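Part of the complex only, each chain left as placed.
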Amino acid sequence: MIVQRIVRAALEEDIGTGDVTTEAIVPAGARAEAVILAKEDGVIAGLSVAEAAFRELDPEVRFTALCRDGDRVSRGQTVARVEGRARAILTAERVALNLLQRLSGIATVTARLCEKVRGTKARVVDTRKTTPGLRALEKYAVRAGGGANHRFGLYDAILIKDNHIALAGGVAAAVAAARDRAGHALKVEVEVESLEQLYEALGAGADIILLDNMDPATMRQAAERVGGRAVLEASGRITEATIAEVARTGVDIISVGALTHSVKALDLSLEVIEVRGTMLRGAAPAVGAESAPEDILR
Amino acid sequence: MIVQRIVRAALEEDIGTGDVTTEAIVPAGARAEAVILAKEDGVIAGLSVAEAAFRELDPEVRFTALCRDGDRVSRGQTVARVEGRARAILTAERVALNLLQRLSGIATVTARLCEKVRGTKARVVDTRKTTPGLRALEKYAVRAGGGANHRFGLYDAILIKDNHIALAGGVAAAVAAARDRAGHALKVEVEVESLEQLYEALGAGADIILLDNMDPATMRQAAERVGGRAVLEASGRITEATIAEVARTGVDIISVGALTHSVKALDLSLEVIEVRGTMLRGAAPAVGAESAPEDILR
């Protein structure tokens, strides 16, 4: 239902009162077959989202994925085939690609980071720095790329950050207050900036401890001292250049905001490869009985 | 109203059934003052969007912008001050920053590209390759960065692309069909891949002609031949490295999809600098008459 809601809203935003170009040029009855091509190497994510965009405008569309979410694709490779009403395909194209390119971009960079930590126990996870409205999809793309998800929102885990600690008067007090509130169902995570805070957090019974902007040497020390009594998360401007070293410190998870806040879309394009019934409608008025409902809008 | 709808949806996505951390640790009555700091150089856009996020959770919040949308900021500079209910500020923080960082990222790269075309008549414009749901905001950020907007959607201008031309049986036929449909209110733009198509488009009376993936020499020829009889748009993988040369060919506008499809968020952070009334609530149950409505959710 979330996919459908996002796709519908995106189509309404783009189509507004009607795709004037397509309606002027493409006959209502024309059918087309198109392919989605990769124009650079990467990892695909969001095929069913792209399909939903086409299906919203043509419930009978045939969408054939030629790879699966999480698969690597190479430049020039055909990712999917779409066959259906020509108008629907052209009108939905941009929304389908906007979503598929973004999600594939996320999966691609996630896969690259996962590759770099291979051989360590560290897992790459995302953050809440996602695009407003698209969080569920973006977190899915992270999984498709081989990463794991951090909490989905403010509601499904407790994460005590520096501002909370300042307001609570210290790490221990904050963790105690949170634990009381968390009940038995939620985990308590706390962000620490030093080994002193780390010990305090451990003593207060934190389930997860986030090491904020620590250098690798300190992280290594942290991992040794904790010895598995809590999950350790490394965070803070970790890049492709530094992630391998961080992973080797012994932390359990490494969260990377850039996975979702600074996405580079994967380059994909849609190309129509065959059409049927495309004769222009000539002088006939655009109001005949054969006009499909969407003709009404413009 | 669009801003409010986006901000509300983003807050609902993030908060869900409640910000369990903040509610556990921050007393309902506590007040805080915070600043939003630039952590790298850039151009700001979206201050009123960020303000709307805080205001949604605390209608009495005082948000003081210390610069204006479109202003350049330097690393370390304070961008805005927020004063209000501590819970509202902490709970809205991520949504406010997610939006402000993305829009500022767009404005920053737009400004950089505009700088490179300075001295030519070319204007930098965006495309429809925007984030689903955020188009109006992202197009605003392009303007804040000094760029201009291309059409907002499929409904407010006609842009005939290669697939349309193939379906119509040629540039001239496509333009004619579109012109008939456009009426007097909409402009007709057509994408061409060669000078031959350009002449055909010109002859058919296109208002705007998009030169798709042409090399600078051909673009220059095109500009000379058209001589102002139509608006010329250059498009196709134009980068910071190549835009200046494209601009010097004499085209009128240069559209850059990466302005919005591959955003690098501007690094900003929120820091609480003062708090009042933050004593922890001790053993008192979270159900007192002083509990604010949002307390009900978790």
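Residue numbering begins at 1 within each chain, and the chains themselves are lettered A and B in the order written.
Note that in this section a contact is a pair of C-beta atoms (placed from the backbone, for glycine too) under 8 Å apart; a residue touches a chain by one contact, two chains touch by 3 or more.
What you see is a predicted model, and the numbers here were worked out from it, not measured in a lab.
Of the identical protein chains in this complex, 2 are displayed in place, while the full assembly in this structure file contains 6 copies of the same sequence.
Definition applied: only the chains that are shown with their structure count from here on.
Centre-to-centre spacing of chain A and chain B amounts to 19 Å, using the average Cα coordinate of each chain. For chain B in complex with chain A, the touching residues are 6-7, 9-10, 13-26, 30, 32, 34, 86, 90-91, 94-95, 97-99, 101-102, 105, 128-135, 152-161, 163-164, 166-169, 173-174, 177-178, 180-182, 186, 261-265, 270-272, 275, 278, 280, 286, 298.
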